[in-house]
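Pasting a structure below so you can have a look.
Here the complex is missing a single protein chain, while all its other protein chains stay put.
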Amino acid sequence: MIIQLNQTVNEEIVATLLKRLAATPATVIRIGTHVAVPEVNQVTLMADEAAQVAEIIEKTPAAVLGSRLFQPEDTIIKLPHSTIGGKGGFTMMAGPCSVESEEHVRRMAKVVKEGGATLLRGGAYKPRTSPYSFQGLGEDGLKYLRAAADENGMDVITEVMDETHVDLIAKYTDVFQIGARNMQNFSLLKAVGKTKVPVALKRGLAGTIDDLLNASEYIAAGGNHQIMLLERGIRTFDNKYTRNTFDLAAVPVLQKLTHYPVIVDPSHAVGEWDLVTPMAHAGVASGASGMIVEIHDDPEHAFSDGPQALKPKTYLKMTKEVFELKELMNSWEA
Amino acid sequence: MIIQLNQTVNEEIVATLLKRLAATPATVIRIGTHVAVPEVNQVTLMADEAAQVAEIIEKTPAAVLGSRLFQPEDTIIKLPHSTIGGKGGFTMMAGPCSVESEEHVRRMAKVVKEGGATLLRGGAYKPRTSPYSFQGLGEDGLKYLRAAADENGMDVITEVMDETHVDLIAKYTDVFQIGARNMQNFSLLKAVGKTKVPVALKRGLAGTIDDLLNASEYIAAGGNHQIMLLERGIRTFDNKYTRNTFDLAAVPVLQKLTHYPVIVDPSHAVGEWDLVTPMAHAGVASGASGMIVEIHDDPEHAFSDGPQALKPKTYLKMTKEVFELKELMNSWEA
Amino acid sequence: MIIQLNQTVNEEIVATLLKRLAATPATVIRIGTHVAVPEVNQVTLMADEAAQVAEIIEKTPAAVLGSRLFQPEDTIIKLPHSTIGGKGGFTMMAGPCSVESEEHVRRMAKVVKEGGATLLRGGAYKPRTSPYSFQGLGEDGLKYLRAAADENGMDVITEVMDETHVDLIAKYTDVFQIGARNMQNFSLLKAVGKTKVPVALKRGLAGTIDDLLNASEYIAAGGNHQIMLLERGIRTFDNKYTRNTFDLAAVPVLQKLTHYPVIVDPSHAVGEWDLVTPMAHAGVASGASGMIVEIHDDPEHAFSDGPQALKPKTYLKMTKEVFELKELMNSWEA
Partner (left out) sequence: MIIQLNQTVNEEIVATLLKRLAATPATVIRIGTHVAVPEVNQVTLMADEAAQVAEIIEKTPAAVLGSRLFQPEDTIIKLPHSTIGGKGGFTMMAGPCSVESEEHVRRMAKVVKEGGATLLRGGAYKPRTSPYSFQGLGEDGLKYLRAAADENGMDVITEVMDETHVDLIAKYTDVFQIGARNMQNFSLLKAVGKTKVPVALKRGLAGTIDDLLNASEYIAAGGNHQIMLLERGIRTFDNKYTRNTFDLAAVPVLQKLTHYPVIVDPSHAVGEWDLVTPMAHAGVASGASGMIVEIHDDPEHAFSDGPQALKPKTYLKMTKEVFELKELMNSWEA
């Protein structure tokens, strides 16, 4: 249930109403004039209470804070060098899969910047299918990544796999990335929900649209509303020529349901570099607010995910085309 | 195995070689200087035979006739009013899901044409999940569809569900459509493979890329090489907000593997009209050679698939945008 | 809608009622005192009509003839040597994937019989993924299969792929099998629906439970109610170690919804012979009414599907165990 309060209310009466609802016992979250009561679908108001209320929406989705019913306007995330979400904008994020060395991430950062990206990505803690694969450089990696971004006037996005790392990584990053395998790691979601750092939540391999929204609600319910959602491919029966199936219809579907920005990740979706450019084109054309891609200057010797990395020249051509596509699309709205 | 013959050969020696291969017993298909022997992976040539041969490709995919190894150049399908396939072109196909009446299909055809489409679609024989749903107008429907297309200088594409209908439908259509549920109806594939009518083969709901190529090979092996492949969404775990999952990465994947044109069908892929435009944008951006969409002027009373039909105004805006996107993409190749 | 008539009715009044319903226009199917009107969910009865009616079930599934609401009692299919369906029985069907020669199918038939099977399977027309694979012996295969079954006092089950073969195959078989790829080949379903030959309908690789029931309704609506349903594995993301995913929960699910016998096919579900026995055990334990398996005395040289064929000795151990399991399960019902 959502209760839309009047612009001016008698705060005492509202407090009594909210206390009564919370005694159900139910969660009650108030943000300005909007009150979400996810577990309650119906309420009978006293006359003085009714006088405070503009509208009540009784049937609401479980992930109520993220829904357009609760907040019709787009969430816009502002970072020192980037703006994510809202009409017309498009945010490019790029970098190597793993931070491999101080020198390498600096070299890659220059390319990333040249392509028009404003966020630098790179993994310092890597979720690898096998325990024997490279697990990341840890805090050293974070330092190199931060320095490379600062040197080029960019923001940082990097993955947090573990609630015990939240504070450490918060010192270095502008955006937490939650990986697909951790989409329903509820302890981790609660932990980042208590911070003020924006979160990029990746859809899990078997995550439905509703699962993704419910997972984002764990973050929002903790008080952190700076959330963006990442489509990165789902697991289906056909995985011979692509690693996953890129579900681009999820972009407009999510945009109808939620106010959070939707970002696409063509690199993980397809897993093969020569499919990344057409899928980047398709991604921006689907209406996404931004894109995250992996690059490497020597993919064959990359520490992880080499086959899907774009070489600098391909990356630069791709981003130029993607921005041109976005510009054309913006001309239709004018 | 593919045997690439020299430009000039001793036909007698070649005939002996092919007879020997066919005695394995194996299929031997010769098109000009190319010989496909799908079931044989190795051959020892006599000296005089070797003198006829430019190259032998020993390991080939099962669907050899459709492979780029057999024919590196794009297949281009030429119809009276349309060209499908090849660099830079984009073919629009549109119409109502079902032919509903003579008058209605004529009215729709005008809109279709106005949007820049050169093929008119419409079902006269409908594959419906339930036997109690509308099954199509049959031959009357074909007549109305043909007349509406002729009146507007367009070609016709319509579904054939049944090998006993092949001859009848061939009298009215320029392109046979094989529906997703019939992708592996091998009797039907063989039947259309014996005609000279181009075939648009839809990927099945559980069809892998290899299944689709193998299905197309049933048509090609019969002697009909005028084939295009349609991506129309696959069945996955997530079908609450979309009917199917639109697998756009299949477009560049297929373009690497096969020379047949690849067409996208956003209407069936998503099943909801308000998702069709973003997915049409994404479809052209993925590099497809064409698109097929469903329109209706009164979707709520459509005989079938109303929820996914675009109204004329939406269709006209969408096609304009799609052609602009294609034009921009062509500018990158120049 | 289902209308349950009284045991004795005024036929004239009933005829008027049914004519009125059929004028909607809707399908009206009467079997004794049961009348199904799949497309209509509500009716207002005149007083004299109401007097003929015992009960009306307004909301019914699309596949109404197959539903337990229309017929609560199990459908039992009686063949010369076999009974399929009903409480306590279990019907074994076995044989080679393809009929390979007169001699071979005779040899296999003896083994099949020894294992307690009462139906002999074998394909004469084979649906193969590639057009270059062995396509079956055709009518000769049917003759060999029939003779081998007769010699051993068994019934025949064999696949029909094509409506033009229906009459020919009906001369040789006791049961038509419709393959998974043809589950929604509606022309074929209609064709077998017009015969009196029992039909074993396989679930398609992407067939939901509802799709399967709707497909069976195409057969039933044509007048043929001798139907059994086959679970043979569905296509999912995991197909490295098994060909398909054996969905055994479909057995009790279907038994709740429909009165048709449910048969399991562990051979196609897993595709590896050493997994067939545990899945045969699981299949009978799930409550299925019967089982169909593939055997071969020389799997490495089988014309098709060798890897999943049981050798005679393994088959005989498996069937003995399956019948013991069924006997134990029957003891719980007593």
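The first chain written gets the first letter, and so on, giving A, B and C; residue counts start at 1 in each chain.
Going forward, contacts are C-beta pairs under 8 Å (C-beta built on N, C-alpha and C of every residue); 3 or more make two chains touch, one makes a residue touch a chain.
On a predicted model such as this, the values are computed, not experimentally measured, just so you know.
A.B. asks: With touch as defined up top, name the shown chains that contact the chain not shown.
C.D. replies: A, B, C
A.B. asks: Among C:M279, C:I295 or C:L310, single out the residue that touches the unshown chain.
C.D. replies: C:M279
A.B. asks: Where the complex has a chain not shown, which of A:N6, A:N41, A:S187 or A:S331 is the residue touching it?
C.D. replies: Checking the options A:N6, A:N41, A:S187 or A:S331, the one contacting the hidden chain is A:S187.
A.B. asks: Which of A:E102, A:E139, A:D211 or A:E324 touches the chain that is not shown?
C.D. replies: A:D211
A.B. asks: Hey, which subunit C residues sit against the chain that's not shown?
C.D. replies: 206, 208-210, 234, 236-238, 240-242, 245-249, 251-253, 256-257, 269-270, 274-275, 278-279, 281-287, 317, 321, 324-325, 328-329, 332
A.B. asks: Touching residues of subunit A against the unshown chain: what are they?
C.D. replies: Within subunit A, the residues that touch the unshown chain are 26-27, 38-39, 62-63, 127-132, 161-164, 181-182, 184-188, 190, 204-206, 211, 214, 217-218, 221, 234-235.
A.B. asks: For subunit B, which residues lie in contact with the unshown chain of the complex?
C.D. replies: Residues touching the hidden chain, for subunit B, are 235-237, 239.
Please note the rule applied: only the chains that are shown with their structure count from here on.
A.B. asks: Steps needed, at minimum, to get from subunit A to subunit C via touching chains?
C.D. replies: Step count on the best path from subunit A to subunit C: 1.
A.B. asks: Taking each chain's centre as the mean position of its Cα atoms, how many Å separate subunit A from subunit C?
C.D. replies: Averaging C-alpha atoms per chain gives centres 48 Å apart.
A.B. asks: Quick one: subunit A and subunit B, Cα centre-to-centre, how many Å?
C.D. replies: So the centre of subunit A lies 37 Å away from the centre of subunit B.
A.B. asks: Take the average of all CA coordinates in subunit B, do the same for subunit C, and state the distance between these two points in whole angstrom.
C.D. replies: Centre separation, subunit B to subunit C: 33 Å.
A.B. asks: Which residues does subunit A have that touch at least 2 chains other than itself?
C.D. replies: Within subunit A, the residues that touch at least two other chains are 236-237.
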